[in-house]
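Below: one structure, written as structure tokens.
What you see is the complex with one protein chain gone and the rest in place.
Here is chain A:
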Amino acid sequence: MSRPMQVSRYWRHFREKYRLIGGKCENGHVHFPKRPICPVCGSREIEEVELSGKGKVLSWTIIRNPPSGFEYYKPYPLALIELEEGPIVLAQLTDIDPEEIDFGMEVEVVTKKIREFEEDGIILYGYKFRPPVK
């Protein structure tokens, strides 16, 4: 499934996906991804904030029947991670044995390849999470 005309659709989110840029309203509520209006207080005064990328596993699954385009990775772990700034983020876990994943496990962000479109197609990168490298 090659979609060369969709490049712009992906580069629009480079900053969020490479550097975990979220939003912070004037009252200090942090969210991810950045929204036009604060979901907590309704303020439209939102500034960008780079999140630390440190968090804990809230829940996880192992995907065995992936949507098309992700067959290459199967099976792969997907998790909800609660970041230390508060927001929850959905991402794949990487560099980990699925048996070792547990509730509350500490993880950190890492930039990885998310998907590849055929031989001459574009390659998408973004955040995944892994156990902290000491």
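Note that a contact is a pair of C-beta atoms (placed from the backbone, for glycine too) under 8 Å apart; a residue touches a chain by one contact, two chains touch by 3 or more; residues count from 1.
Everything that follows uses one rule, which is that contacts and distances are computed from a predicted model.
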item	value
Chain excluded from display, named as in UniProt, from "Acetyl-CoA acetyltransferase", "Cytochrome b/b6 domain-containing protein", "Alpha-ketoacid dehydrogenase subunit beta" or "Sulfhydrogenase 1 subunit delta"	"Acetyl-CoA acetyltransferase"
Among A:V7, A:C41 or A:I88, the residue in touch with the chain that has been omitted	A:I88
Contacting the left-out chain in the complete assembly, out of A:C41, A:I62 or A:I123	A:I62
Hidden partner chain, touching residue among A:E71, A:D97 or A:E119	A:E71
Interface with the undisplayed chain - residues on chain A	13, 31, 33, 39, 58-71, 73, 76, 78-80, 87-92, 103, 114-115, 124, 126
